[in-house]
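The complex appears here without one of its protein chains, the remainder shown in place.
Per-chain numbering from 1; labels A, B and C assigned in written order.
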C-alpha cells in the first residue's frame, strides 16, 4: 500500500466563490453530503490510494479548513514520517500570488519529501478514485505530465483537451473560462467534450523546474503557465476516468451534485468504492424519528430530531424538524432548525439557521435560495 | 485540578526581535534550553495549573510555531472539549493591528469558552509557576485586573509598577520602553524596581468590554491602552512573584538566561517545580560520549555525539562535536556540527550550522556572536 | 506517577450469561446499545464528565472487542498524559497466573496498579449499567459524611424491592443493614453496585478477605457485610434519574425501547452530559422513496427501503423493500432482505436475513443454535448468521404463516396501535 507519490491539494488557483457559502470558508471547506466537506473526497481518495504525504496549499480564510483537518488524524495522516502539511500562503503585497509562488516559498517541503512523483489535485473535486492506477499509467507511458479528464456527451466549460493523439498524447488544451459570455465563435463548434478533472501527475523534479522557471518569469498558474504553455515541449498524456467525478464551481452545480447523492448507485460508488470517505469525527447520537416523522428519498446525518415531513433533501447533523414542518428539495446544514408548520423548498440553509413557526421559504430548482449562516427567519 | 480560567498567550503586541534568531520564527518559537522553545514554559505552566482551554494569538511567521504545537497533544491539550486554539492574525491593510483587534475578531471563541476568568501571558516569559495561586489571589481581593510583578534590587526597564498602595493596589504604572536612550531625567531617580512580568488575570467579561471599547476608539494594546489608561477606574491589584521568572527581549539576555540553566538550583526549580515543562516530542537515541569527550558544566540534549571538549555550554539535539573540537560558553542549536579542531567560544549557533575543520569563532560574553540557520563556516 | 485523589475501577469481566447468545463472543459491556453505543460507553462517559481521568477496566471474558474498542480511551477523551484508561486482564505473576475469582479478588489482584496512583478514594463501577451520573457529587457526599464507604442507591417501586439488594439506613443515611432480596423489604433503597471506598481501608479488607478460604471474594456478599459488622461508617448516596441494569435480554430490550419515548428519561441529545462512543466511519443514512419510519432511532450508514416502527437501528444496516420492522433492535451491519417481517426481536451484528423471512416470538419450531426466544417473547438472533431461504422455512411456524398472510389492512391496524404511521 505504499506508492511512490506525494499528494498536493491546490486551493490557491481556483478559489471559486459560492455566494454566501464561501464568505467564511474556502471552497474546499464548504459542507457537502450531510457530514463531509468538499476536500474530504480528494483527501480520502489520496489516503486510500496509499499516499501518505499530503501538502495542502491554501490562501487566507483558512481557519475553518484547519479546524476541520486538525492534525490529520481522522484521515490517518497523523504520522511521525510524512503525514499532513498545511501551507497558508499569502499573495505578495502587490497582489502577485499563485500556486507556483507558494510552491517556491516552500521548496524545502518538496525537497525533504522522499517520493518521486506528485499527484496534484484541485480542491473542488467530488470523487472517490484510485490515484495509484493513474500513477501506473503515468510511469508506464514515461509521461512528463498526466492530465486526468472526463468525456462528456456535449460541450463543457472549464479547461478542456481539444486535441489528443491516437496514443493518448495531449496536443492542445484550452481554458474556456478565460472567454467571457457569450461563448460563441468558430472555437465553440469544435469538440469541447473532454474536460480536465483538475488532477495531474508529474515528477517532483519537473514540478520544481516548472515552478522556478515560471516564477522567475512572473507566472504563477500551474495549468495556464506550467502546463498549457509547455504542451509542445513536454510529453503530456491524458488519462480518461469514467467513474463519478464532478467539479463544484457554482451554487447551481453545488446543489445538483448534492442531490446526485440521492441516487443509490452514486451514493454507493462515491462512499464505498474503492475506499471509504473520511471526515472529521463528531460525536452525536443516532437520528431520532418521532411520531409524526415522514421522511422519504433523503439523506440524513446523525443527531437530527425529526417530527415533520422531509422529501428529496439533504440534512446535516443536529438539524431539528418540528411537527408539521415540511422540507422539500433542500440542503439543510448543521444545527439548523425548522419550526412547526414552516415550509422550505428548493433552498440551501447554511449552519445554524432558524426558520420560525409557519414561515415559508421557496426557491427554484435551478436557482436555489441560499440563506447565510446563523440567519433567523 | 479544574480551575475556572482559560489561558490566552498573546504573541501579538511584543514580538521582539532577537537578531538572526527571529528571521524565520516568532520569538515564542525560538529554541531555548537544549530541547524547548520559549513558549513551552508558559504553556506548560498553564497546563500544570489546571488550565485546559488555551488560545494563542500570533501574527505572521507562525509556521514553525504551529509545527511545534501541532494538535497540542504533547501538552495534553488535544481534547474534545476545550484544548488548544491558535489564532493567526494579520494587521489590517493600513497597518493597524494589535491584541485587542485580534481578540475582537475572534470574540466567538471567548463567548463559547465556559470559564469565567482569563489568564493572559506574553510569549517571552521563562518560568514555571502555578497560575491557580494567582487566580485565588485575584478572586479573594475581588480585583478587576491582577498584575504579576517581580521585585528587583535595582531599577529595571520594561513595564514597571511605580506606585503601589499598602493593600497591594496598583496606583500607577509606566512603560519605560517608550522612552528612548539615554534613560535619564527625574523619572529615573524614582523607584523603578517592580517589573511587570507580563502575566495578567482579568474576568472574561471585563476583557471583552475593554477590548471592544479600545478598538472602537482605535486603540489595540492591552497594557498601554487597556490597563495603564484605566488604572484610576479599575481595581488593579499587584501579585508579587519571587520565583525564577525572566522576560527575553534581547540577544544579550537570551544568552544569559540560557546560561542560567547551568545553575543546578535554577535547573531544578525551572524544570520540575511545581510541574514538568512539556515540549514537542522528538525521537532520538541517548547522547553518546566518545573516547575523547570531555564535557563539563554543560546541558546536553539527547542524540548528540560528542568526541570533543565542551564547557559551560548548551547543546541542542543531534549536535556533533568531533575530536579535538572545543566549545566554550556557547549555545549550539539542533543538528549543528563542529568539525575536528574547530573552536567556538561565546557564540550562538542556530540550527544546522556547520563549523568546518580548524575554524575559529570567538565572540564576547556580553556580545555573543550569532550565526544564522544553515550557515557553513 | 502523579498522585490522584480518586480513581475508578470498572468491573467488566463478567460473562453476562443471562444475555445468552448476545454475549457468546462478546463481553457484556461491549454489547451494542441505543443505535450507536456499547453499554460501557455510559460508565466511561460518566467518568469523563465527572472529571475522573484515571480508570482501570477489569476484563476477563472475551475481551478482544472490548480491548480494541476502548484502546487508550480517545473516544471518551480519556487518553491523558497523567492517567487515562487502563485495560487490566488477569495475568501471570512470578508465582503463576490466576483468573479473577470475584469482584473483590479482581481489585485485590490489581492493588499494585491502584497503589501507583496513591489514591485517597477508590470508585468501583459496573460496566453494564445504563445511566448518567455525576460521580463527583457522590464523592463530595462521601467526604462531607466522613464516610469509610458510600454506596449509591436508587428508590425502586416497593413492589419490586424484593428483587434487589436492599439497604436499610438511618435518618443520617448511615447504613445499618443489608438485605439481599428480602421477602419483606424494610426500605425501597436498592444498591446500584456503585461504591466509593477509602482506599487504605479497603486494601486492608481485601488482603484479609484473600486469606479467607470460605469467601467468594465479592463486594456485595463478603466485603461490605464484613465492614458493616466491623462498624465501619457506611453511607447510602441516593441517586435520582434513569438507571437500568441491562443484565437480561428483557431489560436490555426495554432500555432500548425507553429511548424511543417522546421525552425519554435518558436524554442522549443533551450536550452538557454527552455520551461518547467510538464513531464508525459511515456515510449518512439513506431513506428511499418507499421508506416509512417513525418512533425510531436510526444511525449512519443505514439504507432503509421498508417500514420501521418503534425500533432501534444501528449503523450500516440495510433494510429491503416491503420489509416491516416493529419493536425491534437491529445491531450494526445486519442485512435485512425484502419482504421480511420482524417483530419484537434483537438481531445481532452482521446477521443476514434473506428475503421473505419472518422473525417473531411465536416461532417455536426453530432449530438453530443462534436463535433464542426468551421468556418474555423477545427473539434473539446471534451474530454473523445467515438466515438463508432454507432456514427461513423453519423460521416460519404456522402462526407466522398466518401473520404473513394477513392483508395489509391488518398490518396497518397493528402499526397504528404501535404509534401510527403518518399515512
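Heads up, the rule we're going with is that a contact is a pair of C-beta atoms (placed from the backbone, for glycine too) under 8 Å apart; a residue touches a chain by one contact, two chains touch by 3 or more.
From a predicted model like this one, the values you see are computed outputs, not experimental measurements.
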- prompt: What are the shown chains that the omitted chain is in contact with?
  reply: A, B, C
- prompt: Which is it among B:277, B:331 or B:371 that touches the chain not included here?
  reply: B:277
- prompt: Which residue, A:76, A:136, A:297 or A:311, contacts the hidden chain when the whole complex is considered?
  reply: A:76
Query: Contacts of subunit C with the missing chain: which residues?
result: 13, 15, 24, 59-64, 67-68, 71-72, 86-94, 97, 99, 112-113
- prompt: When the complex is taken as a whole, what residues of subunit B touch the one chain not shown?
  reply: 33-35, 262, 264, 267, 271-272, 276-279, 281-283, 285-303, 305, 309, 314
Those residues of subunit A which, in the complete complex, touch the missing chain: 1-2, 76, 79-81, 278
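Note that in this section only the chains that are shown with their structure count from here on.
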Message: Could you work out how far the Cα centre of subunit B sits from that of subunit C, in whole Å?
response: 50
- prompt: Just curious, how far off is subunit C from subunit A if you go by their C-alpha centres, in Å?
  reply: 42
Field: Contacts with two or more other chains, residues of subunit B listed in rising order
entry: 80
Field: subunit C, residues touching no fewer than two other chains
entry: 276
